[in-house]
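Note that one protein chain is taken out, while the other chains of the complex remain in position.
Take a look at chain A:
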Amino acid sequence: MDSKQVLKTSSTYTPEAIAAIQERAELGRYMIRGYGALRNVPRFDDLVFLTTSLTRLPLEGYREKCTTKTFIGTRHAKRPMELKIPITVAGMSFGALSYNAKVALGRAATLLGTSTTTGDGGMLPAEREASSKLVYQCLPSRYGFNPTDLKKADAIEIVVGQGAKPGGGGLLLGQKVNKVVAGMRTLPEGVDQRSPCRHPDWIGPDDLKIKIEELREATDWEIPIYVKMGATRVKDDVKLAVKAGADAIVLDGMEGGTAATQSIFQEHAGIPTLPALVQAVEALQEIGVYGEVQLIISGGIRSGPDVAKALALGADAVSLGTATLIAMGCNKPVYIEDYHKLGTEPYHCHHCHTGMCPVGITTQDAELMQRLPIDEATTYVANYLQSLVMEVQSLARACGKSDVHNLEREDLVALTLEASAMAKLPLAGTDFIVGQ
């Protein structure tokens, strides 16, 4: 190319912005998609561990014991959730996910001694069977929510919101609402199904308190009750949820994945997982329940270091959605032609909402689902979770900890000004904490 003809890209009208305007011009609507936020936000990658040298001593990698046992819901429940690892599988609905994907997640979680979670579609019997510990979501839609399944649950998660769409409801496009999905949700087959954005039978935290009592009474105070929220006004929301009686808080940052929502929510609503976690811990400390009410953090968590940093900042556990799907083969470079039919490429597929998932994960199409054999998917997810645990243990040992829950803020510093300000950690190599 002639050097005088270097093409310039507008920083305002980027190719993405131009395509988005032209799509709206043609269709007269906003964009709906799956996956999580595509934009860059301050994240756990912007922190690093100060492991040990002389001031602190490490533990022998691979050999010395480093425990991972985790308890959730110790505040009121007779049977708190006892997990072998501090990593859980997040609620993803049957309907959004295929039968095979749901069962594989359950089996993989069971192999690792951790919990999996239902979702907007209700409790799939095969998922209950596959999961040794199953968290039953009580969502605004109440699709498939009933006292019979409630009695089979190991914990209840009241969903107030999700990080991908705080303040917004869900959307399951009609092409995924087949007979089975419609039946479980008591909906007509094939309609675009909206999940409401607020609960039908309570409105504010005072009502939530009574709702929580109802659920406890119905389950004889046996199992813990979590409250899940999308991260927005974190401090106040966490305090109100605790006041309403939550045993555990599940906090989902803006990077959190979804099966389908408006792209504007994913990119422009809520706050990132990193500052959300820090604020939630502070809120629990301010009202004196840190350690008593557990905190599960989610939204964009992909690696052992992400998990270890979340624990060090004060989370009791993390929850994974999208990453478990990627472990199964989401965005894998196979069936390339089918990606092309969707107008996308492997690694860039955000088509969970269309039901045409080339790898059989977010689909209800019987043929596509065959592409995800349950056993293979189980192995992939289990291997992936296992590797995360090993990474967390490695970092913990290198910080001199014999229990991953002993990781602490002291073990971290920030690499960027933004992360320093949001995590309230010193900038690496300095004593300087931005804003303090």
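As a convention for this text, a residue touches a chain if its C-beta (ideal position, glycine included) is under 8 Å from a C-beta of that chain, and two chains touch if they have at least 3 such contacts; residues count from 1.
Note that in this section contacts and distances are computed from a predicted model.
Colleague: Tell me the UniProt name of the left-out chain, picking from "Glutamate synthase alpha subunit C-terminal domain-containing protein", "Glutaconate CoA-transferase subunit A", "Phosphate transport system permease protein" or "Aromatic-ring-hydroxylating dioxygenase subunit beta".
Modeller: "Glutamate synthase alpha subunit C-terminal domain-containing protein"
Colleague: For the chain left off this view, which of A:L38, A:A218 or A:I264 is in contact with it?
Modeller: Residue touching the chain left out of view: A:A218.
Colleague: Sort through A:F71, A:F145, A:Y290 or A:Y335 and give me the one touching the missing partner chain.
Modeller: Of all options in A:F71, A:F145, A:Y290 or A:Y335, contact with the hidden chain holds for A:F145.
Colleague: Which is it among A:G61, A:G167 or A:P188 that touches the chain not included here?
Modeller: A:P188
Colleague: Out of A:E64, A:E129 or A:D201, which touches the unshown chain?
Modeller: A:D201
Colleague: Touching the missing chain, which residues of chain A?
Modeller: Residues 27-29, 32, 141-142, 145-148, 150, 171, 173-174, 185-188, 191-192, 194, 196, 200-202, 207, 210-211, 213-215, 217-221 of chain A touch the chain absent from view.
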